[in-house]
Every structure is written in C-alpha cells, then in structure tokens.
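As you look at this complex, bear in mind that one protein chain is not there, while each of the others sits in place.
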Amino acid sequence: MFAAAAFPILPALIITPLITVAVLMLIPANRNSELKLAALVGTTITGMMSIWMLYAFEIADDGFQFAVNRVWLEELGLSWNLGVDGISLFLVVLTGILFPIAITATEPHHDPKQYYIWLTLLMSGSMGVFIALDLLLFFLFFEIVLVPMYFLIGGWGHGNRIHAALKFFLYTMAGSALMLVGIVSVAFLSQDATGGLTFDVVQLAEAQALSQTAQRLVFGSFALAFAVKVPLFPLHTWLPDAHTEAPTAGSVILAGVMLKLGTYGYLRFGIYLFPQAAHDLAWIFLTLGVIGIVYGAAVATMQRDLKRLVAYSSVAHLGFIALGMFVLNTQGIQGAVFQMVNHGISTGALFILVGWVYERRHTREIAALGGLQKSAPIMAGVFTLVMLSSIGLPGLNGFVGEFLILLGGFQGARWWTVIAVTGVILAALYLLWAYQRVFHGTPTEENASMPDLRLSEGLAILPLLVLIVFLGVYPKPMLERIEPAVERLVVHVEANVDGFEEPGPEQLPAEPATADDLTHTLEEAEAEAEAKEEAESLGGEG
Amino acid sequence: MGVQQNVAQIPVDLGSAQPRAVAFAPVSDFLREYIVVGLFGALAFGLVAAFIGLASIFRPDRPTADKVENYESGVDPVGSGWSQSQIRYYIFALLFVMFDVEAVFIFPWAARLEDLGVFGLVEMVIFIFILALGLAYAWRKGVLRWV
Partner (left out) sequence: MSGTFVTLVAAEIERPSIDWHAIAPELILLGGGALVTVIDLIWLERVRKLIPTLTSLVFLVALIPVITLWADGSGLPRGLWIIDENVPATGVWEGAFVVDNYSLVLKGLFLLSAYVIVLLSTNYMSEGDYYDSEYYQLIAASVLGMLVMSSSRDLISIFVALELVSIPAYLMAAWRKRDLKSNEAGLKYMLMGVFASAILLYGMSLLYGIAGSTLLSDIAAAIDIGESRPVITLGIVFTIIGFGFKVSAVPFHTWAPDTYEGAPTPLTAFLAVASKAAGFVALINVVIVALPTQANVVEPFIWVLAAITMTVGNLIALRQTNLVRMLAYSGVAQAGYMLAPLAVYDGISDRATSAVVTYLVIYAAMNLGAFAVVIIAARKTRSAELSSYGGMFNYAPGLTLAMTIFLFSLAGIPPVGGWWAKFEVFRVLTEGNRTSGIALAVIAAVNSVIAAFYYLNIAKQMWFLPSPDGDNSRIAIPPALLAAVGLTVAATIVSGVLPGVVSDMTDFVNVAAGQ
C-alpha cells in the first residue's frame, strides 16, 4: 500500500496498453517481428504490474485497494473511480497474464499491425472493466471492449467469422443497452439517499434506496446484460459461434477474460447493488446455471468440431460459476471467483492447444484427427494436464473451485447442486472422449507427420501449466486474498435482505473449507499425481 | 384538467340517472385530450365526403360531347392542352410580383416618415438595398435580356 499510494498502479494498467497502441501505430505495417515485440513488451509490462499488485495487496483488507478517484464530470458525480478488492484482483491478474500469452502463442495471418493494436486496446478495456468502481465508467469499458473483439473476430477469424462477430456484438449490445437505462435509473432513484447524483458503486450499494419493484426491474436490466455475457443458458447462442470462428488469441481472451465480465458483473454490480432482488431472484440464476451445466456438457459431447466442443464446455463451466455466486454464501462465491480464474487458465490453454492443432492440420474436425499422441507426445501430455484441470481432477486448480462451489451449493441450494454434480461427470465424459478420439489410436498419414510443440510454444503455455498445478496444490494465497472481500459481500447481503442469513454449514464443522484445510487435504491425497504431472509438463519443454 | 377531475369524481352508479358519467369514466385522460382532435379530423373528412356525396346524388348527369370539353374562356380549345410558353414571361412575372409585394412594406414607412426619422430611413435604405441587390443579380446574370 505504501508504494501503491505513490504510484497510480490502476490507471497505469489502463494506460500502458494505450501507450503500446500508440507505439504500434508508429511502427510500419510490414515490420512483423517488431510489431509483435512491441505488443508483447507492452502487455507483459502491464501483466507484471498486475502481478506486482498481488504482492502489494493487503490480505486482511476487505475494502478497495490502490483506489484512485478523479472527478471526470462534476455535475453528474461521474469520476474515474478505480480500485480492486479480492474479487477483482485475480481477474485483473488473469487479464494481465493471458494477454501476453495469447500474443506469444499465435501469429495473425495478415495485417499484424491492426491485429496487435486491437489486442492491446482490448487489454486496456478489459482492465478497465475489472477496476472501475463507477457504474458509468464500468459501462463505458464494458461497451468499449466490444469494438476490438468485433474486429478481431471479423478480421482474423475463420469461416463464418463476419456473421459470428456481428452476432457477438449485437447480443452483448442488446443486453448492455438496457443496462444503461438501469444504470441511469439507479443513480437517479438513489439521488436523495446518496445526497446528490453519483455513480459510485459503494455509495449506491450502501444507500439501498430503491423500492422492491424498482430494485427488481433495475437488477433485471443488469442481469440481462451479464447473462448475455456469461452466457447463461437461453442467451448463450452467440458463444459457440464467436468462440469457434474467432482467431486463437480471440478465443483465449473471449473465454479467459470476456466471459468473466458477466460473472464479475453479477458479483460487483448485481448482488452488491441489489442484494434483495438478487436474493429473491436467485432461483432463476441457479436454475439457469444448472441448465447451463447439464446442457453445455450434453451439447459438448455431441460436437464434431474440437473448438466448438471447448466452447460448449465453457457454457457448462460458467454454469458452475453462476451456481456458486447465487448460493450467496462465502464458500460458493469464493469458489465462483476461484473458478473464474481457473476457467480462464484452463479453457484459455485448451483454446491455445486447439489453435496449434488447427495450425498444423488445418482442420478441427475430431473425426479427421486421431493418433496425435504418436506424432506429438509432448502436446498430448500438455493437453492431458489442461484437460484434467478442466475436468476438475483433484490436485489441479479446477478441483478447488468446483469443490468450493459444490460445498457452498449443498448448504444453500441443495437440489440444484445435486443436478450440478452430474456436470462434473459429464465433463469427464466429453473431454476424455474427445481426447481419446483425437490423440489415441493409429494416426493416419497426415496426422502421423504432425510436428510436435516447438520450444517457443512450450514456453508460451508453460506459465498456464505452472498455474494449473500451483493453484491446485497450494490455493491458499489466492483464497485468503479472495475471502475477505467475499465475506464483506455476504455480510452486505445479510444486512440488506430481510430474514436472510448466509446459508451455512449447520451440520458440518464450523469452518469446513478454509484455505488451509482444503490445501492440507489436497496436498496429502494428491502429492503423487502432482509430481507425475509436473514432470510430464516440464519434460515437454526439453 | 379540472373538468376531467370533476367528471371522474362523479360517482359511477349504473342505476342512477347519470349515463353521461358512465360513458366518460372509462376514457383515460390521455384519450380525452385527443378526442377533440379525432372529432375534428372526422368532421373535416365527413364534411368533404358529405358535400361531394350529396352533390353527386342530386346533380343531374347528362354528359354531351360539348360539356366534357375544356373550358377555355368560351373559345373552342385548339390543339393539345400542353403548349410551351416563353420562360421569359414567367421570370418577368415573378420579378414583377416580388417587387410589387415588397413595395407594400414601403408604404407604412412613408406614412410615418417624420416620426421614424433617421432610424427609419436607415432601415429602409437597408431594405431597398437588399431589394436592389436582387434586381442587380437578375440583370447581371442576364435574366432581363429578352433576346
């Protein structure tokens, strides 16, 4: 905090990518490697800064840290109000890590200058979404990120890219247009309670000035925007198209960062601002989340296209996160936040791997692939690790998140959780089956000659693999930073919802899953598997 | 508003001798404001329809060849109805009408010349200058040339 007070780290997270954009603009369009280098350096510096925040973050502090508040438009109470707490911290870091990796892992096929400019712009906007504490500022960033993503999908995607880009844009915009009405309404309706017009999230949340009906309506307008972004079940149809047609880096960012805009939005602006409405309507989101889990998994099983399969797996994973959030207890929400990061890491890695397979084989048809284990053993090993993380194998990061969500879920929303558990099994089914079809068997001629991972590629994905194992084995540093903020949120909900008490472990021991306990159990049980996995992944780089 | 509130306040009693209140009560404020506009429109169309309709019912209808001919000041029309006339007539007529009408503005000033004094004079000079500019324009651009 001491250093943080001196250096405005949060504005720097937004501005550094923008400076990078300016630098990129100055580089001639044909200097491919210089462009990539500049983009990489810019995003890496941003990433480093976000990681430095992990170190500087005060663990015990449940409020917003590194806060910056500059008045932007006085008459509206509009300000550059930035800050992070335990909920947003790791999403910022995730953004900081995924962008350099996405840039390293793949190359655009044409117009590299434009491509890198859009990517770095996207980074700036994504950072802004996660650190904005002013509703309107949040909305601005929420909308801004659409533009670069639209161009990335439309410009560098595959096949039906233009249609996918348009669909992505319109779906999101349809949600957010209503959200703008909601944002303005909540500010005006709270005007008296907050003593003047303000869009400051904290003030609005503390004021709780809306009547029940108004709260439900405004929450509905927010929830719709986020439901599109997450995406929750009936609004998810843009996702398979966008993910499948997007270029690899686009898919990574879409899955890793942009889907989190929705789930993060629910926590920061849905539940926090409208606890009563969120509590009353929680059953809708629990139901949609569970439908998403089962439906996403079922549809993923049927896919013939490997990338589409991964896309549908996102629907299922995000369903888990929705479930965790709307149980409205500490474990559930903590698990949801954890799972947001996990999903970013493992699905991001899956998309990178699928992208590499596509680069080599020019197809993503599962039927056309097969036996890749023979020709590309290292890639197969990496794929295995990532896939197991995605399935939620104990000892890897995916397990911790899903476990916490289910634990929280059983306390607050038992029957929904019972159905959700089947999703875990289904996940194993579709991923393992896909793995079997793609990597096992005897390779056909083309598949037999597929080159294995290059060193540079291995290095690019290495950080993600390390995180998968590290967070699986030792989630404590992360959980202990998330926990205070989540607890504060839950207390806020308890205080503002009549007759609501955090669904807790009545028959379970008092603190079933603090970071320590969980880590402890996992460490013992899975130490062996870890060692093996790690050896495999690290061996892959050699 | 006052009137409508009164209407709304009349107790609606289906059995009583106040059928008007019953008829008006269900109409919202919004519609009531615009009933008159609708009535007005209906009246306008209705009148036109009535006049034309009545006329077509009552007028005798015995067409002859002479009757359907165009009326041309009592002279038999010769040739087609479309004929070119000199565009110059049109331009001159237009210029004439314009300056003629503008002259109307000069009369009141002339009638109050002394009261208005220098102020009025300046105003009128500006006015006539702009008028003259128009004439100068027509002249300089060759509009006034007959051949």
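As written, the chains take the letters A and B, and residue 1 is the first residue of each chain.
One rule holds in what follows: a contact is a pair of C-beta atoms (placed from the backbone, for glycine too) under 8 Å apart; a residue touches a chain by one contact, two chains touch by 3 or more.
Only a predicted model underlies this, so the values are computations on that prediction, with no experimental measurement involved.
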Displayed chains contacting the withheld chain: A, B
Per the touch definition above, residue among A:22, A:59 or A:181 touching the missing chain: A:181
Hidden partner chain, touching residue among A:19, A:37, A:56 or A:170: A:170
Residue touching the undisplayed chain, where the options are B:50, B:103 or B:130: B:130
Touch criterion as defined above, residue of A:22, A:51 or A:73 at the omitted chain: A:73
Subunit A, residues in touch with the chain not shown (by the definition above): 72-76, 136, 139-140, 143-144, 146-147, 150-151, 154-155, 161-162, 165-166, 169-170, 173-174, 177-178, 180-181, 184-185, 188-189
Residues of subunit B (touch criterion as defined above) contacting the omitted chain: 1-4, 29-30, 33-34, 36-37, 40, 112, 115-117, 119, 129-130, 133, 136-137, 140-141
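One rule holds for everything that comes next: only the chains that are shown with their structure count from here on.
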Subunit A and subunit B, separation of their C-alpha mean positions in angstrom: 67
